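As structure tokens, the structure follows; a few thoughts come after it.
Note that this is a trimmed complex: some chains were dropped, and none of the rest were shifted.
In this document, chain identifiers A and B correspond to the written order of the chains, with residue numbering beginning at 1 in each.
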Amino acid sequence: MSATPQLPPVAKLEQKTVIDLVAKGKRIDERGPESYRPIQIQVGLIEKANGSAQVHLGKSKVLAGIKVQIGTPFPDTPDEGVLTVNAELVPLASPSFEAGPPSEAAIELSRVVDRGIRESKALDMKSLVLQKGKTVQVVYVDIYVLDHDGNLIDAASMAALAALVNSKVSKMEVKGDEVINKGGHHQLPLNNYPVAVTFAKVDRTIIVDPSLEEEQVMNARLTVTIDKNGDICAMQKGGLYGFTPDEVRKAVHMAVGKAAENRARIMAAAKG
Amino acid sequence: MNKLPEPKQPEKLIDDKGLRIDGRRLDELRPIKLEVGLLDKADGSAYIEQGKNKILVAVYGPREAHPKHIAMPERAVIRCRYHMAPFSVDERKNPAPSRREMELSKVIRESLEPVVLTDLYPRTTIDLFIEVLQSDGGSRCAGITAASLALADAGIPMKEMVAACAVGKIEGKLALDLSDAEDKYGEADIPVALVPNAGLVTLLQMDGHLTLSEFEQGFTMALEACKTLNAMQREVLKKKYATIKEAAEEREEAEVVA
């Protein structure tokens, strides 16, 4: 069951400061309403993964790792590989995270990142088939949150994309009953590069890339995931209140530019 | 080999006359049936049929929070469970909650939170149980529409009712209220919930592919459909209270006669 979340007690005064600043077009960390925090992207940190990337979004830190395994296709898509996106909100990252099965926040995070990749057709699913209906590559995208200072969706979405771009997989084929290495490596075949851009509504103002302090006072959250053509491939509204239709429209338009900027950062970092 | 032979993909989702596989126009809602107050044990209940969707919603509360530590001192906690019956879909669904059901429980709860006057009932819970008996695309939206009615039926004070509807893209065209097959073989789906008088969008998701102008057009279609659905919701409640009033008047008359 999903229940109204119990937010950590934030000092009322601090809360008011955050809101008042936003109302004046300012922010507590001195950014403008439409600015991201500093973004750092590092790829290839996890040598045992088929791809990996760490994103620092301000003080938020997210690590994504790709593992490619061998498995069977789903019965209704015998000519496609399998993509699994999983997010772990490990208790190392925040006093509000608990050990145990994925919380609804972790599930929402993984599903929003998953939709971005899947719906933009970023990963060429057909190329993952080794033997139709029988043997396919299973691509695991595991998102590991290491420090939670807000806007995990954008950090995770960037880390996942950078890790995919960073990927290196042995060339394989099926011989008889076995999967064997053909020799050589290739990148996972990517056709698109989706980037999530998240907005928060604080008081009556729309800001981009909310920090944790801002998330704790926001009315609602809207993520718009934009593909390489500037089209929308996923959206997700969250939070206890709503947006006016015009706020939605404004956010969607703003997302296109922000996504392009962040995509450029990812590509630069991932290709080294 | 653990699957039944699949139903075939329809050859076309839109025919030459611009009609959809179930005969609808692109901007047409499926037939909708709304009922309230069907369940005996629940504090409030509602039922919706929208196309082949059959969804039952029960509300319990405001009631004492259990376990106690989930209570909030200044407001009621809203809890929501969207759950599908094992026989509600083509392939039997395991009754344990899936990740999808957990996500939908969250976004449905968030779509309703803004209208419920939770501060009237501190330390309690208001529990919403949405059981999808048959699913046919758009069940989260139909669930929200019915849940608002169930809350009203339970007498939970609300600012107004929330209505929800999806719009999608099939064969390159925007189409209202996608059915299961349209969702499966279509190109995009945007579920939207609207608080009509406040003009607040409280559910908004999307998956697929839409240009900005397609989104703009589709979003507007969805908002209009939410208003239509909201009118239906109000009609149902009006009828209910009329019935109650009639019954009361008859009782009074009977008493006068007696």
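By definition in this document, a contact is a pair of C-beta atoms (placed from the backbone, for glycine too) under 8 Å apart; a residue touches a chain by one contact, two chains touch by 3 or more.
In this text, all values refer to a predicted model and were calculated from it rather than measured experimentally.
Written as a formula over the displayed labels, the whole complex reads A x3, B x3.
Going forward, only the chains that are shown with their structure count from here on.
On chain B, the positions that touch chain A within their shared complex are 2-3, 6, 70, 72, 75, 77-81, 99-100, 102-103, 105-110, 113-114, 118, 125, 127, 190, 195, 198-212, 215-216, 219-220, 223.
By the touch criterion stated above, chain A contacts chain B in their complex at residues 1-4, 6, 75-76, 102, 104, 107-108, 110-111, 115, 118-120, 220, 222, 227, 230-245, 248-249, 252-253, 256.
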